[in-house]
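Every protein chain of the complex appears in place save one, which is left out.
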Amino acid sequence: MASRIVALLSDFGLDDWYVGVMKGVILSVNPHATVIDIFHSIPPQNVAAGAFALGASYSYLPPGTVVVAVVDPGVGTERRIICAETAGRTFLAPDNGLLSYVFAGEGQGRVVSVENHEYFLKPVSQTFHGRDIFASVAGHLSLGLMIGALGPEIRDVRRFDVPAARLSGGHLAVRIQWRDSFGNLVTDCGAKLAAELKLIWGSFKIAGIETKSIPIVDSYESVPKGDLLAIVGSSGYLEISVREGSAGERLAGFISGELVLEKA
Amino acid sequence: MASRIVALLSDFGLDDWYVGVMKGVILSVNPHATVIDIFHSIPPQNVAAGAFALGASYSYLPPGTVVVAVVDPGVGTERRIICAETAGRTFLAPDNGLLSYVFAGEGQGRVVSVENHEYFLKPVSQTFHGRDIFASVAGHLSLGLMIGALGPEIRDVRRFDVPAARLSGGHLAVRIQWRDSFGNLVTDCGAKLAAELKLIWGSFKIAGIETKSIPIVDSYESVPKGDLLAIVGSSGYLEISVREGSAGERLAGFISGELVLEKA
Partner (left out) sequence: MASRIVALLSDFGLDDWYVGVMKGVILSVNPHATVIDIFHSIPPQNVAAGAFALGASYSYLPPGTVVVAVVDPGVGTERRIICAETAGRTFLAPDNGLLSYVFAGEGQGRVVSVENHEYFLKPVSQTFHGRDIFASVAGHLSLGLMIGALGPEIRDVRRFDVPAARLSGGHLAVRIQWRDSFGNLVTDCGAKLAAELKLIWGSFKIAGIETKSIPIVDSYESVPKGDLLAIVGSSGYLEISVREGSAGERLAGFISGELVLEKA
């Protein structure tokens, strides 16, 4: 049987050895695993951001991938760890809502509570379950372990509602879900609503912040270099961008919380 | 047949999931590919810097490597994507000059325009060809796909002249091509000219900036700790350095643009 791929997402950053030892533990259990990083720059302990990032990325991982997501402010407390089979992949995460976007897109699938110490690294520390539980269990899953061996099936997992902008009275209140390193601002306005807005509005203003009209376009080259635009980005949401520039810098100070868009 | 190695260079940084999903897409096409990062910290959309970094690194990748370079301010516009076979490796890049150093060192080799949608991830987004085209095509190339299958052969690729300092009237105007994270300043004065300068000058001053004489040396230990020196660095160019310190900090404010060197 081909070894499975293990993909890691966390808020551990790359300025410590934490991700490295997770890989060491996975390869200690399964020397033939292929381990890749989704990324590790989730803002520390920000479960909502981690959930969004996972939602934007999981569907590009190969079928069968063991996806390990660790944003875990509750480490060392009584919070559960869950393992879910959905979307053709296997997800390991703390039971804190981190899989909310995955579940929203794919259904919750089969979920177990990870409790079987047999697959943990011993002794289990109080502060680094990423190494002692997540990585070790992921190694075993990559060897073909069935999730039923990890613990009892459960239904009451923690989930939050995935944000979704809705038109109301000619206004669209959007939340910025992510600001990427190019300065693109990813809203919670989905592709379908964005297509509708493109038809009925064409362009919009950001109430109280940007009086210039921002066109909804299909490609960056529809506007001159340096101009603001809105486009459905690679994660399937409307993004506010600047062609060959940074919308995050242009709109600095307004990029978190909610923006209200209105027809220009 | 052994699977081939895929090496990635981009300006995507590691603060988003972009590099991670590229790996996911490559492994979805070829689960046995070995994917490595050259690095992803090219200054955003800086094609010249990306071209230099690729020039400094490609020759250390195994023969047969599929090298994917994405610094692509033109994504979503009509710019072409090219695939070149040269230097015993296969290069995928936007047609914007990113392969200029490779071509300068090795010749242009055989180049095709990447147009065959059969090897793309569908639907192709307007904003993330790294995922939808580059990664997917790289996965197929790593399986042994011949580049002729990707599109028609072309000759008129975009290239810029690789900078190369030249002595003129006792002065050497050098460009800083890279400042590394140790603070070493990599000039465009090649190893051969540097050897000549060592003979005829021995040391130099930086006109208008640093009156202290900077010796051209063969090893860091030729100067006391904390002193400025110049040495042919690992990328084959003269670098201005401080022994166990940072020339970038010492000469802060003068590290971009051109410096004029003259005999000390």
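So that you can tell them apart, the chains are marked A and B in the order they are listed, and the count of residues begins at 1 in each.
The definition used in the following text is that a residue touches a chain if its C-beta (ideal position, glycine included) is under 8 Å from a C-beta of that chain, and two chains touch if they have at least 3 such contacts.
Remember, predicted model here, so these are calculated numbers, not experimental data.
Can you work out which residue in A:R4, A:R131 or A:K198 touches the chain that's missing from view?
In the full complex, the listed residue that touches the missing chain is A:R131.
Who touches the missing chain here, A:V75, A:A104, A:I154 or A:A207?
From the options A:V75, A:A104, A:I154 or A:A207, the contact with the absent chain belongs to A:V75.
In the complete assembly, which of B:V21, B:A53 or B:A165 touches the absent chain?
Within the whole complex, the residue contacting the unshown chain is B:A53.
On chain B, where is the contact patch with the chain that was removed from view?
Residues 2, 5, 7, 9, 14, 34, 36-41, 53, 56-57, 60-63, 65, 178, 180-182, 218-221, 231-234, 239, 244 of chain B touch the chain that is not shown.
Which positions on chain A touch the chain that was left off?
Spelled out for chain A, the touching residues are 12-21, 23-25, 27-28, 31, 35, 44-45, 73-78, 125-128, 131-132.
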